[in-house]
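Shown next, in structure tokens, is the structure this report addresses.
Heads up, one of the protein chains got dropped from this complex, but the rest are sitting where they should.
Now for subunit A:
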Amino acid sequence: MSADILSFIIFLPAVVAFGLMITTKNVEAVRNIAFLTTTVVLALVLKLYLEFEPSAGMQFVTNASWINSFGINYDIGVDGFSLTILMMIAILIPTSYLLLWEGRTKGYWINLLLVQTGVTGSLLALDVVLFYFFWEVMLLPVFLLIGIYGFGNKVFTTIKVTVYTMAGSLLMFVAILYLGVAFHTEFGHWSFQYTDLMKITTLSYNEKIWLFLAFLAAFAIKIPIFPLHTWIMETYKNAPTGAVFLLSSIMAKLGVYAIVRFMIPIFPDIYVEFSTWFVIFGLFGLVYFGIAALMQDDIKRMFAYSSASHLSLISAGIFSLNEYGINGALYLIIAHAIATGALFLLVGIIHDETGTKSIKKLGGLAKTAPIFTVVFAIMLFANIGLPGTNGFVSELLIIFGIYEFNHTLGYISAITVIIGASYMLWMFQRAILQNRDGKSLNMRDLKIKEIIGLAPWVVLVFIMGIYPDIFIDKFEPTVTHYINDILKIGVMK
């Protein structure tokens, strides 16, 4: 049982989704069953989390042959790094259901379930082709979600985001094939396991750079790293809340995850060589998106920029080549997923209730919706990294990491964090606190089930902020393994 628990976690949502697709037409039944499925997944992941022993290696590995002739295997497993993200996904998704509870149709819930399978699958895949398989498959439900339930010029948006992300993925696909062929030429048999691809020695320097960039294209578009971000503004503006939530707080993180999982092991030398550039790009993105966020009037767009800005910080951390930076980035992945996810869902509620997302038109929400305001404020503070919240721990670690990497860049990163605080607080003051003259907006407060949904997030924000060790302990061995054994940095110092 324990060996197959991962497969079960991956495929349960998809199987339920297909079952629901052909059986019932009753939206409430679909929603309840879908919610139940995600809680079952959560329970299984919790069990996994408790059984997991902190160590560098893969655990719960399942390996079955898929396409024998090409050595492509159904090969999944979990280590400290993926476990943490798995846990985050498993908690976020069911609670997001609670916040999206009413007024959705059958297709909405089914697509959400399918996304979960794609996301979990690509998180646990150890074979690059299998990873690519899930990576592409998770795009389709999102495509449908935006296209069917989006706003504005949704069809154009959908096509744009699909072509954009697929362009990146297909470049990665070429790189995967190229690596597979290189492995085949060198060792005489096919394999696409990333641990096998690490062994390739025949690639020239130029080849490696091209392959590295092809992989990076796919992941950078998904994250998005400046300058491959142009799809997100329209998408975040026109997409329905559920899709924005998935894109920003879950899928973007998978881009970061994939950089660590596949790019560091396969191209360690290129990764080290170009890390300075990527840290600079990351910091530039942080400032650029931060300033852009400062000028937005649409709250959703503002969060889109803010999210991109934080993700740039994450990518800067990932490339900082030391334990502080990478630990911090992983920690920020979780912290950002919680805070941004919650904020997008809360904005979704504002939009549903008041019919507007414009900061100028909102105002005085605190009066009619106090609980809402409190939760909103907590997430906001977590997002800007107030001490005591998880955002603080992660930003601190990243800044330490960047400082250790390069002192000047460290100072810059420390200063730029202020931008985040300024746009967030300014928006909070204008949209939530400040009273408006004239007619007041019809804003309801959170309902009980929404509060139940958000409670674990709020708790996590503080636990992660106050006792980071319980979480960091789970993935630290993996990070150390990456830095010492794969990048060989610990050895050099």
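Everything below uses one rule, namely that contacts are C-beta pairs under 8 Å (C-beta built on N, C-alpha and C of every residue); 3 or more make two chains touch, one makes a residue touch a chain; residues count from 1.
By our rule, contacts and distances are computed from a predicted model.
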item	value
Options "PadR family transcriptional regulator", "ABC transporter permease", "Urease accessory protein UreF" or "NADH-quinone oxidoreductase subunit N": UniProt name of the undisplayed chain	"NADH-quinone oxidoreductase subunit N"
Of A:29, A:174, A:295 or A:470, the residue in touch with the unshown chain	A:174
Given A:49, A:66, A:187 or A:284, the one touching the chain that is not displayed	A:66
Residue of A:36, A:159 or A:470 touching the missing chain in the full complex	A:159
Absent chain, residues of subunit A that touch it	64-70, 74, 129, 132-134, 136-137, 140, 143-144, 147-148, 154-155, 158-159, 162-163, 166-167, 170-171, 173-174, 177-178, 180-181, 184-185
